[in-house]
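Left out: one protein chain. Kept in place: all the others.
Letters A, B and C mark the chains in the order given here, with residues in each chain numbered from 1 onward.
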Amino acid sequence: MLQFLLHGLTVLLLPPLLPGLIAKTKARMAGRQGPPVLQLYYDLAKLARKRAVYSRTTTWVFLAGPVGGVAAGLAASALVPFGHTPAPISFEGDVILFAYLFGLARFLTILSALDTGSSFEGMGAAREATFSALAEPALFLGFAALAKANASLSLGTMLAFPGSLTTRFTGPLILILAGWVIVYLAENSRIPVDDPNTHLELTMIHEVMVLDHSGRPFALVLYGASLKLLVLGALILTPALPRAAHAWQNWLAFYAALAGLAVGVGLVESSMARFRMTKVPQFLVAGVLATGFAFLLMLV
Amino acid sequence: MLPDLLIALTMLSNFSLVATSRVSKAIQFAVLQGVLLGLMPLAMGLGRHFHIVLLAVAAVTVKGWLIPFLFRRALKQVHIQREVDPYIGYTVSLMLCALGTGLSLLLAHNLPLKPGTEYVLMVPASLATLFTGFLLLVSRRKALTQVVGYLVLENGIYLFGLLLVEDMPALVEAGILLDLFVGIFVMGIVINHIRVAFDSTDTRHLAELKD
Amino acid sequence: MSLYLLALLAAAVSGVPGLFLRRRGGEVATGLLGLAALLGLTASFRVLAGGSGGTLALRTAALGAPGLLVFDPLAAFFAIPVLVLAFCGSLYGLGYWESRRGNTPALRLVFGWLTASLVMLVAASHALTFLLAWEGMAIAAFLLVMAEDREAETRRAGWIYLVATHTGTLILIAAFALLARTTGQYGFTALPAGLAASRGGTILFVLFLLGFGFKAGILPLHFWLPPAHAAAPSHVSALMSGVLLKMGILGIARLLSWVPDPPLWWGGTLVALGVLSGLLGVAFALGQHDLKRLLAYHSIENIGIILLGLGLGTLGKSQGNPVLQTLGYAGALLHVVNHSLFKGLLFLSAGSVLHATGTRDLERLGGLGQRMPWTAAAFLAGSWAICGLPPLNGFVSEWLIYVGAFRGLGLGRQAWPVVILLSLALIGALALACFAKAFGAVFLGLPRTEAGARAQEAPRVMLLPMGLLALACLAIGVAPLFLMPALGRVVDTLGPAGGSGLPSLPGLGAISGMALALGLLALLLWRWLRPGSREDGLPTWDCGYATPDARMQYTASSFADGLVRGLRWALWPVVHRPKVSGWFPRPARYEGHVPDPVLDRAAAPGLRFGVRGAALLRVAQGGALPVYLLYVLLTLLVLLVWMVA
Partner (left out) sequence: MAWLLILVPLLAAALAFAVSSPTLRAWILPAVGILHLGLLLVALGGWRALPATAWFGLDALGGWVLLVISVLFCICAFYAPAYLALRPERDHRVLSTCLLGFLGLASLLAQARHPGIAWVAMETTTLVTAPLIYFNHNRRSLEATWKYLVIGSVGIALALLGTLFIAYAAHMGGLEEPLRYTRLMENASLLSRPWLRAGFVLTLVGYGTKMGLAPLHTWKPDAYGETPGLVGALLAGGVTSCAFLALLRIYAVVAAAGEGAFARELLVAFGMLSMAWALVFMIRQTDIKRLLAYSSVEHMGILVFGIGIGGLAAKFALFHLAANALVKSVLFLSAGNIHRSYASKQLPFVTGALRRTPVSGWLFLLAFLAITGMPPFAPFLSEFSIASGALGTGHLAGGAAFLILLGSIFLAMSETVVKVVFGTPSAQRVRTPYKDAPATTAPLIAALALALVLGIWLPRPLQAMLDHASTTAEGLPSARLEVRP
């Protein structure tokens, strides 16, 4: 019970911290002071108080994006285990629900972007749809490989780290994680797929889709993005985490790993530049190949 | 002996039929052939059967008198003398006719006659005449010549009928006479219509309907 | 049974009064179809609840054996979408077609016939009754497609459909003849064990697959489908795409139900065809800019998904694995119903768009969301469901297939489970992109044409059926558990399996729970957003460029461009890209089409070739009498020589 409460609190409160960490890391790497780690909390608080402005072309669909994004993200968060603390809800086949909840979030975000009738946002939406179509197979191949590894269809048991590093699963596991990191970067639209804080709309993917959002809707968008960082992060961290004796150790390990992930993303972002749009698909296909190869290793 | 001679003459007339270019000549040969075949039953010594004599008489009168009469009339009306540029030239026709005769010999060879029949030439001759008639139908342009061809084809059948005429007269006679009737009268009528409609009996005019 | 027969009768005569009534004929027809639906659904539910269906023996003249109608669970199950869609379609037709006048009574009559033959077909269990209903359905559908035969395009589409369906029927005739040869009777009955693996079994399977494949629109036999669906009146398209195609699936299902021991390669073939139809179907849909053609290609895609399920189940069956069999068949059959619901919904709402704007061209639509909110909502619900997104019904059936495939992973070194998983995932992602494109291009942004700007919301009588279908989608999506006992019975008719084990799948309950939670969360967030005082009436922020106008919007083509280019090795798009040069380039038009691979690249050229060949042979009938006589002579000679030799 306590576990679930903690799970819920983590989901609700922790996410905005991650972008802060990433930003801080980048700033440090660039030798800057950078914004405070809690910056996103301040922003959310401010946005929650601000008035929203709506374009005259928009309909209720415009709001379905942020709402659906956050709702789906929260629902999905209940399915994913945090490290070795099991997920509140777990059943056979929850992986599929997990994946499709993010699909739902994406669908609604794209629609709300198209609702503005702005060509820029349409462009962003098109890119989102295209790239995610490539990310999906990587995700599912990873699931398939893991499911084959420990004969289970539920995230909880599926993601559990298969014991010592010396098993024959280690190789595949590394490949899967590699592929999933690519998916992670793409889904969260980080460098090298997308540059969250570029100022040229033509090069954006996710940012350009939410250009027209403001006030509370925008707050939801930002929160939803950070939530995605957390939930997908949990997805790729869990298999990598060793099992500890006590629950609190597991929690600590998880939080540490999460922070590490954020810093890692920050390092990646400050160490390399965005790919050309035409190269992004190849990057994603690399992810597909990695996970696919992992699955093949599982077969033999 | 006599029948074989008549048969030989018939074959001869076949060749001369395909070889001639004059319509009137063709008609004469056809008539000649008709008369020869008309006399055939008597030559076969079937004279004792009255109905066969009747058949012979009918054949001779129709083929020897009625048909020439009709044809002459038609010829006068359409004043044509010769078959110009037939579909198949005369030399080729001759060869084909020879081929047909050979083929009919081959076929007849595979159709054994009733033991004891002395007219072994009958079947090949009839088939050969049949093919000759067909050849005329296929190779000539003038409606008249085609009717001549039909007539010759008819003669072939008649010739074969003579094999059976003694044993099953009803079948043979009815068939042959009726067929003659059709061949001549109906076609005569239609040719007349054609002449009126196209004022020519050249079947080239009769090739409008096609796909 | 009597209820079922009454439903059949009511449907058959539904159009008749309309021929004599001057007014209200449509209402009467709809009423009768409603009655038919009521009766038929009662009968179906009774059977699905475990009651006995009963059989009816019709005396047919031929072949001695009596033709049978057997109302078993499978029939009952397939009868549901038939009746629901027929009623909704007819109701919708009141608003959609009546307004156009013209051949309305005839259309109603044939619509009734189509429904009746469909209702008969589901229960037909004798070669003759089956073919009777099958052809009745085909011809009725043909006449309905021809409803707007003034357009040459429609005539072409109708002709192509007619030819395709008749070809399928002839193949089926051959199949049934061979079946009767092996089983010794024309009634449907289980095949002897071991037959399926034999050569005869192979021929049967291939023939049936071809015959039913034409109807179901399995690639590459789908070519009649896009034009026909585009040309038909929308409520007819709904019925065709929603139910007609499924009759091909019904046929395949019946075949599988006869075979106790399908060889492994049967399932493999089904999966392969499923992958082909599913992926290419959605890929070609991405390339379309005719709304109804797009939907038609999505029907092909969904048939692919259904085939994946059937294949999975069959693989399970031939490996003696009841779990896979149950999950695969359950997923496939449930998807049959689901697809007919949301595809019907989509076609109806597409029809409203056509009705309001007079165009199906995505590039000329847009911004209808403000003018026609209800239609937009309906279309959104349909897209939501067809993309398999929770919490609507599409997700449930796909989920069942997914779970089956995941279970299949445990079966040692077999590639097909992951093939199914991957293609499902890809299909899902692409479908999502495609419907984001469709919905966005039609309903979002600004209207691109005057007609679009002046569009009126569809009348209630058209909205009502859409609402019904949308509700059905939601109900199945939120509470799938209630269906499972019935579904289990249907699955068991495809061969003994643990169909009764379906309800005990833990996931289903959880899915309902998650669905509710999702709805609740969304509601809360919505409430939280709304009160935030808002300011309206400003233009979209367009990055400094003032006043964006409609022509600057991202079009459907450009939205799909990335994917279409990525898939050009499969789609072979035809693009007219003008060269823009000079300082003041003159206006230029960019166009891109994705022609159908089979119809436009194979069938049509083949036909032209045949016609040319025939034209050459025409000389045989040249009109010259001697030549004709020569034929007689030659025939005679050939025969005589042949006889001698």
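In this section, a residue touches a chain if its C-beta (ideal position, glycine included) is under 8 Å from a C-beta of that chain, and two chains touch if they have at least 3 such contacts.
Keep in mind that what you see is a predicted model, and the values were worked out from it rather than measured.
**Q** Check the whole complex and report which displayed chains the hidden chain contacts.
**A** Touch partners of the hidden chain, whole complex considered, are B, C.
**Q** Among the options C:A190, C:A588, C:A602 or C:A615, which residue touches the chain absent from this view?
**A** Within the whole complex, the residue contacting the unshown chain is C:A615.
**Q** Consider the whole complex, including the chain that is not shown, and state which of B:L9, B:V53, B:V92 or B:L163 touches that chain.
**A** Checking the options B:L9, B:V53, B:V92 or B:L163, the one contacting the hidden chain is B:L163.
**Q** Using the document's contact rule, name the residues of chain C that touch the chain not shown here.
**A** Where chain C meets the chain not shown: residues 59-63, 128, 131-132, 135-136, 139, 146, 149-150, 152, 155, 158-159, 162-163, 166-167, 169-171, 173-174, 176-178, 180-181, 607, 610-611, 614-615, 617-618, 620-621, 625, 628-629, 631-632, 635-636, 639-640, 643.
**Q** Across the whole complex, list the residues on chain B that are touched by the chain not included here.
**A** Here the touching residues of chain B are 107, 110-112, 114, 130, 134, 137, 143, 146, 150, 153-154, 156-157, 160-161, 163-164, 167-172, 174-176, 178-179, 182-183, 186-187, 190, 193-194, 197-198, 203, 205-209, 211.
Note that in this section only the chains that are shown with their structure count from here on.
**Q** Let me have the rounded angstrom distance from the C-alpha centre of chain A over to the C-alpha centre of chain C, please.
**A** 36
**Q** So what's the Cα centroid distance for chain A and chain B, whole Å?
**A** For chain A versus chain B, the centre distance works out to 100 Å.
**Q** Using mean CA coordinates as chain centres, what's the chain B-chain C distance in Å?
**A** Taking the average C-alpha coordinate of chain B and of chain C, the gap between them is 69 Å.
**Q** Multi-chain contacts only, two chains or more: what residues does chain B have there?
**A** Within chain B, no residue contacts more than one other chain.
**Q** In chain C, what residues contact two or more other chains?
**A** none
**Q** Can you check the complex and tell me which residues of chain A touch chain C?
**A** 51-61, 63, 66-68, 70-72, 74-75, 78, 89, 91-97, 99-101, 103-104, 106-107, 110-111, 114-123, 125-127, 129-130, 132-134, 136-137, 139-141, 143-144, 147-148, 151, 153, 201, 211-212, 215-217, 220, 281, 295, 299-300
**Q** Residue numbers of chain C touching chain B in their complex, please.
**A** It comes out as residues 618, 621-627, 629-630, 632-633, 637, 640-641, 644.
**Q** Quick one: in the complex, what on chain C touches chain A?
**A** Result: residues 366-367, 369-370, 373, 376, 380, 384, 387-390, 395, 398-399, 402-403, 406-407, 409-410, 413, 415, 417-418, 421-422, 425-426, 428-430, 432-433, 435-437, 439-440, 443-446, 505-507, 510-511, 513-514, 517-518, 521-522, 525-526, 528-529, 532-543, 548, 550, 552-554, 558-563, 566 of chain C touch chain A.
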